[in-house]
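What follows is an incomplete set of chains from the complex, kept in their original frame.
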Amino acid sequence: MKDTLYRVTDQPISVEDVMAKVIRPEAGAVTNFIGTVREFTKGKRTLYLKYEAYPSMAEKQLARIGKEIQEKWPEARTAITHRIGRLDISEIAVVIAVSTPHRKDAYAANEYAIERIKQIVPIWKKEHYENGEEWIGDQLETVSYPSGKPEGEEFHD
Amino acid sequence: MIKVLCFAHIKELTGSDELLLENEELTVQDFLQDMHDRYGINKDCMVAVNEEYAEPGDVMKSGDTVALIPPVSGG
């Protein structure tokens, strides 16, 4: 069980499955964060995304985040699954589930997890727009690496 | 031999998802200088050695698996 708490997968993610890993009699609160593919970012329309990962290291970094959470919130239990590959609009990219005895911690620990994912987990997002594509370079979307090479035929995969 | 894994934007710069270096030993700093000179990779790029983030002064050795980690964008 323990080693499946932190996963990178190329399959669709079930929110219920991730959540089920942290539900327990001591917990009165579970928070989920679900990151979905947003259609518009700053007025620019996304057609779909591709996520690429360094999977073995990404799972280790997710487990590290879980350990950090347990140090900060000893009663919290965390499970995280991140999807890679092609994702269409509104598909689920990541699910974070945190259970705690009391609710305040469940929100704080969950938000901590998503912030850390965006700092240390080797997963990269490539946005595919109507007229091009780009690797997104960081959380704040201030760095990007336009490929300069539209790949029109990919839009109809 | 040191194996170098390339992802995302880096893979497009090197043209490959894997490089092999002949070095027996190499600091992270020297490795990044080499990658910069050969492929134009940013010298501030993060580096992982055997799946752990490394510091500029850390040494990679033959048999290690190294990864160039551009700014991440998961979540």
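Order of writing sets the labels: A and B. Residues in every chain begin at 1.
Just so we're on the same page, a contact is a pair of C-beta atoms (placed from the backbone, for glycine too) under 8 Å apart; a residue touches a chain by one contact, two chains touch by 3 or more.
Predicted model only: the values in this text are computed from it and were never measured.
Taking the complete structure file into account, the protein chain formula is A x2, B x2.
Here is the rule we go by: only the chains that are shown with their structure count from here on.
Centre-to-centre separation between chain A and chain B, using Cα means, comes to 24 Å.
Partner chain B is touched in their complex by these residues of chain A: 35, 51-54, 56-58, 60, 82, 93-94, 114, 117-126, 135-139, 143, 145, 147.
Every residue of chain B that touches chain A in the complex is listed here, in rising order: 5, 7-9, 12, 48, 51-53, 67, 69-75.
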